[in-house]
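Remarks on the structure that follows.
Here the complex is missing a single protein chain, while all its other protein chains stay put.
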């Protein structure tokens, strides 16, 4: 294989997520990590450690002015994404942005436009889309193993940090929404969103939240996000007309289970009155838990980002994917203001 | 102890639930089971078995005309409850009704009134309220172990029978709603309900449903009911300001776990801006799984019913409890018609 | 199908296991239950209940003298099996005996001989062999799905009743040994047994026990039986050259898991020195959890017993199967006396 030139990269933001990005960019053969940048220089130094040759700086200008830096990964607070990324595009860099893409749909849309104008890659770090299990779910749906998707139910709860800047929807639901965006087929797109939140601890923002998304084809998706749960749960169920799957992310030896069981409605139902009784049947078949490869999702993110750069193409989770997630989050906020009624989503995809 | 005279009882309806009632009435020392009544006499005979002395009949008149019968347990379809129970009250019998109390709030209210006029016990068979685990949860809340209740999240999903007469809300949610009615303190009553349903298999009724109930005190309750889930889940999480509990009904050796962990907001928050950062703290303490006695809940139902009769008092889960559940179910149906917006609940409790 | 005449049956012994037998014989269409016999007449009455037409007696003679009784099920203490069964054979009855077959190999052998002389069915109630899961395991081994069996590891521990008459080996290990006897192919028979026990509570008998059975073909089986475990575990792992299975009896939704993974040793190993490094390979394939029917094992026991009687044939778990289990138990007792060294088993099967 023809060896591609490694991509010179800098990571901006050395907090929790930034440090994971640094480790993965440093360890990936397709990159050369040039800079670690953080306003707090000590934090940057702490992350690279005592035995590192990596350059650290507290100046974004150092990074953007370095011609060996072709791309930046931005892991700063969401509200700052648009400013930092705009500067990066202006300097001709490709950009990877931590989720959510931006703090508002307007900002997110601006980012997408700037990337397009600059002719640079804009990728949103929807990390879960690069896990072996989500890739497999997408594939199983794509090849028809599940039949028509009927419902998706996602639970993402634990005793989590109450974030200073965002509520539980904006903190946790981007994961669920980006996964939905990634796995759902074109005939099962969300047509609206209803949201219910609660702030029982007086934190000044929702700490417990429920999202319901009617999907095309009478299907439904739902997500429960919660910072106050004593027990950690990370499950997603996808029910289909042919098979159903359960993803339990905290069950590492059997993350994904596919059940060959379900409810069938026979198509030849003579009359409406009778069909409830006579024409529903149940299948109870075997369970199959596919063997999944084990690798870190962020390694896949780094690989996709560098490949998209070298191949001059949009990445799997591009700015538009990030924008679709933002649109649902803003509609959810509006639904809460409307007593939980469904807010329709424009279909501009 | 002074021995009370056993209560003469008949069970009307020998289907799935009726056969459980028959077994429990037959085995309880406080009762004498006189009749098993079903329109399908063969079904009644099949339930009592080949070696039984129990009288079977297909005539409710046989039962109601028997002066040794003091009480009847009704396990017929919900729509027939009001007729059968009205006849029973007219004949001077006490009445136990399978959940839901009736098919409509109007019918349920009529039942409550008829019972009161007849001066007879009307009990709704909210079976789960008589399980060791739900009794313990109520007790833990009552004595303040959880502090203020912040949220309740209930999941009740499996591959279930699509019922001919009711949707998934009316089939499964009575369990969740009766438990909530039983355990929630007076300052955490539901003030409204929002509901979202889906019928992805074309069954003509909702097969997947989500209920959200805003509670007094900025708290929230939520239930997920689902007939199409490949995997069976029966969990309820109750988050409190002091402790949190998880009830996993499919984990028989550790059904109930109480976590001494949570999120605290310190009361002395000087200014709104600062409190998010400075004044939230996390506790991570031990988990305690209380030892629970093992007994069948229906045995407790039979015991409470007979005690209420002999002690001339209302049972723990009386007609009004059944009526409150009906009111929420009807409001949920209305919410679905209103695009999922919250429908307020009248507070007449 | 030609309807066979129901078999007239009596159950002798109305303790814990006897009451299960009574329920199953009473509920099975191929039987007519004539008597429930127990030295403690009140216990017998309590088991049949207030609404039963079943005859009870404290006299075995009543039972054996009744010509409508063709067969008896004996659920009395193990030491009494030989006397009761001998009388039953003398009266021309067929006999089902609770495990273990008898208290000694000598008694067990006598029972087998008496049954043969009387020309009557002798069946040992190895209940687990009639569970859907054990039947499936036997089938999977038989058809070659596992390849060559390499090892079997069984754990059967919980906080159990310290039995007055037997130690933990004689109480619990008959389950494991009867299952092994049922599932292992002819080329994997036990060739010896080593046993280690402990009595850390001073009960006067082993309360914790370990059995190791070298099998033909360099394979091995092992069982851990324990009355003192705070946690209940019921697992059996069967490793094979092609596939491996795990049976977790306390995981009702996934009792049986078959793993298409293992360790392969390539046959073309050039030299002994190299093969460790070069010629071992690992397979990691999917897991399949077969759908299993749900029925009570004792119903299968009753069905097999009555079929064997009507078809004049030996039942699946006949007296010889019970005898083989006894031989291992006696050899285990001898191994304990020999400091745990392996005691060879005679191969007279």
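We call the chains A, B and C, going by the order they appear; numbering starts again at 1 in every chain.
Just so we're on the same page, a contact is a pair of C-beta atoms (placed from the backbone, for glycine too) under 8 Å apart; a residue touches a chain by one contact, two chains touch by 3 or more.
All values derive from a computational prediction rather than experimental measurement.
Undergrad: If the full complex is used, which shown chains touch the chain that is missing here?
TA: Counted over the whole complex, the chain not pictured touches A, B, C.
Undergrad: Among C:8, C:100, C:132 or C:262, which residue is in contact with the omitted chain in the full complex?
TA: The single option touching the absent chain is C:262.
Undergrad: Sort through C:55, C:291 or C:342 and give me the one touching the missing partner chain.
TA: Of the listed residues, the one touching the omitted chain is C:342.
Undergrad: Which of B:59, B:83 or B:254 sits in contact with the chain that's absent?
TA: Missing-chain contact among the listed residues: B:254.
Undergrad: Touching the hidden chain in the full complex, which residues of chain C are there? Just list them.
TA: Residues 148, 150-151, 153, 155, 157, 159, 162-164, 194, 196-204, 207-208, 210, 212, 214, 217-220, 222, 224, 226-231, 237, 239, 241, 244-246, 257, 259, 261-263, 265, 272, 275-277, 280, 282, 284, 338-342 of chain C touch the chain that is not shown.
Undergrad: Which chain A residues would touch the chain omitted from the figure, given the whole complex?
TA: Listed in rising order, the touching residues are 26-27, 33, 48-54, 231-232, 250, 253.
Undergrad: Residue-wise, where is chain B in contact with the chain that is not depicted?
TA: Answer for chain B: residues 254, 257, 260-261, 284-291 touch the chain left out.
In the analysis below, only the chains that are shown with their structure count from here on.
Undergrad: What is the distance, in whole Å, between the centres of chain A and chain B, each centre taken as the mean of its C-alpha atoms?
TA: The separation of the two C-alpha centroids amounts to 39 Å.
Undergrad: Using mean CA coordinates as chain centres, what's the chain A-chain C distance in Å?
TA: From the centre of chain A to the centre of chain C is 52 Å.
Undergrad: So which stretches of chain C touch two or more other chains?
TA: Answer for chain C, listing residues that touch two or more other chains: there are none.
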